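Sharing a structure with you now.
Omission of a single protein chain aside, the complex is shown with its protein chains in their original locations.
Presenting chain A:
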Amino acid sequence: MSGVPAVRISIESSCEKQVQEVALDGTETYVPPLSMSQNLSKLAQRIDFSQGSDSEEDGIESEPRDREWVKQEPEEEDGTVKFQPSLWPWDSVRNNLRSALTEMCVLYDVLSVVKEKKYMALDPVSQDPSAGKTSQVFQLISKKKSLATAAQVLLKGAEKLTKSVAENQENRRQRDFNSELLRLRSQWKLRKVGDKILGDLSYRSAGSLFLHHGTFEVIKNTDIDLDKKLPEDYCPLDVQIPSDLEGSAYIKVSIQKQAPDIGDLGTVNLFRRSPKPKTGTQPWHVKLEAAQNVLLCKEIFAQLSREAVQIKSQIPHIVVKNQIISQPFPGLQLSISLCHSTGEKKNQRASPDKTKPDDHLYVLEHNLHQMMREFHKQQLSSIVMPHPASAPFGHKRLRLAGPLAYDKAEISSLQQSEGLLEKIIKQAKHIFLRSRTARTIDSLASRIEDPQIQAHWSNINDVYESSLKVLITSQGYEQNCKSIQLQMNIGVEQIRVVHRDGRVIILSHQEQELQDFFLSQMSQHQVHAVQQLAKVMGWHVLSFSNHVGLGPVESIGNASAVTVASPNGEYAISVRNGPESGCKVLVQFPRSQTKELPKSDVIQDAKWSHLRGPYKEVHWSKMEGRNFVYKMELLMAALTPCP
């Protein structure tokens, strides 16, 4: 206590208990209160009756008590304090304490009295405003403190949240990669080699025997700047395809008339197509599909070139760089080329393309793809499971050949297989033959107005065969004069024509042959039409011949002729129609009508006048009428006497 002299000791009067000690931090230790009787005895003890006289000097009632108290202490401690009764060093403190004690005692008494509630009663007094103020300050401080803690907690939480958000984003990207990988996995074959993920885009599992490995690598594309905005087509998964499968490719099949300059060989490069990525598909899928297409095109071309070298044909197939040239028909060449564009070249090649006509045969390209896939399937089905453990590997039909006792012919039919090139050449031949037949008929139809030629093509064709029906008619007489109906079957090497009467004519691939055939048929049609018209008009057919052996020789086919007589037999019309010489119409008049006949000595009798007279040619071009049959009808009508 002595070390801290400036400390003011405040004594709370409200305290009921005696303070024994006040610690440095202000904690008070109380003396357990004495009971009423104890207190009384204590007080009685303290009364020093001897000093009672002394105290009169002081005049203060409290002094003697103090002295008593002070004196009591030395008594208790015997010799130590005995020697300094008045020279108390802490006199002021003692006095203060004594006065305090006095007050305390008074207060105690008051409280005791109050407690008794007999003589006094306590009433609450209104609170001092200054005390409230201190509590407000305290409240403010405490609030401030708690707010600060709360803010700290919140800040910590926010920090954690931002951290977790960033983590989340990273995780999501990772998850996106995984989900993309899962999608990739559902469509493509993948395997893990070391820490790489490799995929297989080759058709090997589908039965391909192509040696290209067709491996692609799956790359994680998550290392991008988080702050930057993601591009539209961003995908966390990327694939790396072999460099030789990049870009786009297709097989160009075309048939050309004349042989190109040898310098041009192997440089066919037409990049007419640019792959249009479908919306909604992943970029890796587009990339892989394109690469797979390139691979398939390469396989087809490799197969074709291998066959082209192996197959012996009369005119050897030429394989130059990316082009295979074959001659299906003389003067005609089938060119199959592999067009592979790798992105950057596209711009250079775009302009010269437009000058060239696009003679690409899409059907054949499609068929090539189809045949390649069929080949794959065949390969695959040869090792189809389940397979008997003891049976040799091979095609199922071939395997069953033993137990089913196939004979030689059946086995050879199973084994024979045509190559891709042979098939495509056959198809090309057929397509060429078909298109040329169509062109020939069209050109004839536009060139020759009378008679008319019509072609009805069948919608359903085989790759090696198609059929059409050709009708030759005259305008306005379609119902009366249905003479020529030709059923044509266009095959690979030749065209088979079936006449209405069942005659079969086989035409070769030569265009001239087909044209000549149609011209002769058209010429025959006219004569047939006259014959049929005569029936309608009531005329009689005297003679009819499809192939007249007389007269000028036609360069194409034969002339045909018909002679019809009028109903009463007076007149006769003779028509000769040749494919080259055209038609010649003669009218025979009755002898009686001819004046200039020389008088003969032999035929004097009147009955000879019924003999037929001479022929006169009709100037056919000057006849009225829009076509041959109409002219003929007019002529017949003119020569028929009115009844």
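The rule is short, and it goes like this: a residue touches a chain if its C-beta (ideal position, glycine included) is under 8 Å from a C-beta of that chain, and two chains touch if they have at least 3 such contacts; residues count from 1.
Heads up, the rule we're going with is that contacts and distances are computed from a predicted model.
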Hidden chain of the complex, named as in its UniProt record, picked from "Protein PTHB1", "Polynucleotide 5'-hydroxyl-kinase GRC3", "Squalene synthase" or "Mediator of RNA polymerase II transcription subunit 20": "Mediator of RNA polymerase II transcription subunit 20"
Candidate in contact with the missing chain, chosen from A:K117, A:K257, A:K312 or A:K408: A:K408
Residue touching the undisplayed chain, where the options are A:L400, A:I506, A:V536 or A:A638: A:L400
Residues of chain A in contact with the chain not shown: 388, 390-392, 398-408, 410-411
